[in-house]
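All remarks here apply to the structure that follows.
Apart from one protein chain that is not included, each protein chain of the complex appears where it belongs.
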């Protein structure tokens, strides 16, 4: 049983903690946060059973009073020093993760960082499908961001089967997480000023040999990102073959607009109907009607539930680092434990 | 065991069906819909276990082909004629419900209608707290709408304890359900042209003796309605007494902005964190910081999750009609079965 | 000719500058800003004719380089010291205005502050209709905020005619100005945590003898605020009398939903159709269908174009301070110069 601690209880951290608890080869030995402020502190005080594990704080200046109040066991650093943790999934804010790394190094604890960190923070960037084996035995691994993960799955599956020469992707990004009410825009479209956006270069860290160019905008919406993709393959395929490739991928689901799923809101409603916790959708959603092949060019749009898509990749990354399972075994175990499945909607 | 059929699988129907299944004195003997089109048909085809009951169709013209395809057992009317149903929870669209009533009458089946129907459709309008006993033994009962239900709880609880002379309520309505992507506005506020809006008169059907005046607007938001209330009591109370009244109500939860719940989005995020199915919140959410008493006037704002708030009232209405339990017993049973609880957030 | 300088070229300042230019008893002798950054700098560099006046900077640290580049004449303080300005309309950000006041005092220059400043900054708060004469001869005057100005007009006109005992107002606020793309919420309603909100007390600074209680929320919309008002009069009036009172006010326009103006977006579109600069609407917009009287209680909703409603009040305030005209004369002059008129839509 690998002993896992999740550090940082934001959007990603709170989900990884629950996912770890569902695995039979891992144990959630604790969760930590700088100071557990805001909603998470209130929820944990009132509903300790939510995460069913011990709490640690990472900010020394707040730790004593929290310990006295019985909220936390103590300082994260002391727990790491004690040898009680095999791996930390670090989901702390950008900038903090780099500082944390020094602490993990000091105590010889392994760690997984998230896509918000720069690639240089880890020995390797990771996607379950495109480079699982590269994480074997590594101390520091970085799971690429939600957008990059979705492209690694879709473009990656085509690349493996047919070879992808080049892809041009427009990312239409939801502007923020649903509860972040201070962030806009309200009625505007805001381009990402970097051309290419960072997503293309980031994809290359986990998917080798594909030339990818990305541009991005933010729109006033909170559900999912949408990617519009044109990929040039090394051979000609049909629309049926394109669709089949996506259908065969265990973390891509194909939705049919003709069946009532003509927008990301209707797809998210299906997640609610299916009883998915938090309406999470760790699978990439591809629209059947929007897959299209012409010669060696293929086109599609997919939706990315940015809050949850990287959660299964974090779990797989743990298995890869500790060589607990082969790529296929890990993906299958994670999918089963998390309820990731082919939906045929 | 009361045999319940839910007719109409929209926003309310799909929730009532699941809630009925959680009760130990009711049995879900079927769900029906005109033709199970769109997402619900796809979901039921792929995930028959979602509702775990038999399907019937209410539109004869579609029924044969659906029966042949093995989707439905047959026509709803035939099932009602066979005597297999004690009560129908009718959640069909406005206009259809009135036609359905004739069918229920013909076969002597009892029925519960929703707040979208006019009050005249039923023998009595219903709220679990303000007039439970008025539904005893009735054939046709109407559960008032989401907005009215929230006012029956909040104003009703004050009325019971202190007497409410008058209330003025501004309803700030989310414009539509989350998956309805064709409906706006996108960047506008749209007043309800009726003054008073229908909510005030509707409240009087379940809360007697209180003069209520309501005005309403629609805003571009999909999470919850917000009500802003000024109530004039028959005696002076303090802000503490106001808050205590809400805290004592079993389907009102008080949220503190100071604890990170300063908007309806942060409250809905808490429902996601708590693992509530579909992030449903059948409780009214009152903001602690927005309760205020001055003399015999009290003020507050509350959020209404319109998709789910009337679900427990539908369950209670069944018990009241069949005299299965006293008011308090029914409320307690429903709350326990549905996970409705005091949160202290 | 009163020599006017506008300090602070944000939402209010840029509009006041143009309005001053349209008056025949005032001269725009300059505009100033801390550093003319962002769009305003670009626009002024490219289109100097936009404001047709001299530029001054108020931040010494940026002034030299801007003077060298020929953008500004020099430091605002030096210009004030030279005696070239009779009155400054200060539309600088909150906090800065208080510092500026010391400078105006030092050089004996009069000044008008905006509603964002606390009432204490000035000798008197001002509204053209309710207390014009109180500003006569004063050195420092504060024009109340957009929301308060709209209430001074509507409630004030009823108070003058019939006497208003009390009013309860719900303010549904557009969350931010149209070009501010970083500010949300995107899909949420955010209550103002102060009860009563500051608007009620603020109204009392210009409208004496009326008890007003206000509560406010922010919604994801950028066009106008909407107020929902219940007022208790000292006598009974009819809906016709209510409507007539608003129709008689020279800065209130009544719009009919039945004529196609059923939302604030359709009203703003009319401003575009009418050729109003920037679609500005300095008049309060009342919906005909939403005016309602019952006994001595009256109800209505109105829309407030927060970017422009206080501009004519700033102009009137100058006339009042310098005793250039009587209240009625000033209002008439300002309205004519700015194109404020009765629309009958």
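All chains are identified by letter, namely A, B and C, in their written order; residue positions are counted from 1 within each chain.
Here is the rule we go by: contacts are C-beta pairs under 8 Å (C-beta built on N, C-alpha and C of every residue); 3 or more make two chains touch, one makes a residue touch a chain.
All values reported here derive from a predicted model rather than from experimental measurement.
Only one residue in the set C:96, C:193 or C:345 touches the chain that does not appear here, and it is C:345. Of the listed positions A:185, A:260, A:282 or A:312, the one in contact with the omitted chain in the full complex is A:185.
Across A:262, A:282 or A:312, the single residue that touches the chain missing here is A:262. Residue-wise, the contact with the chain that is not shown comes from C:181, picked out of C:121, C:181 or C:304. Counting over the whole complex, subunit C has residues 14, 37-43, 46-47, 50, 178-181, 186-187, 256, 259-263, 265-266, 268-270, 272-275, 277-279, 343-345 touching the chain that is not drawn.
One chain of the complex is left out; on subunit A, the residues touching it are 168, 170, 172, 174, 185, 187-191, 193, 195-196, 213, 215, 217, 219-224, 226, 228, 230, 257, 262-266, 287, 289-292, 294, 297, 299, 301, 303. Of the residues in subunit B, those that touch the hidden partner chain are 175-176, 178-188, 190, 220-222.
Please note the rule applied: only the chains that are shown with their structure count from here on.
Centre-to-centre, using mean CA coordinates, subunit A is 36 Å away from subunit B.
In whole angstrom, the spacing between the mean C-alpha positions of subunit B and subunit C is 43.
Chain geometry summary: the mean Cα position of subunit A and that of subunit C are 48 Å apart.
Each of the following residues of subunit B touches two or more other chains: 187, 262-263, 265-266.
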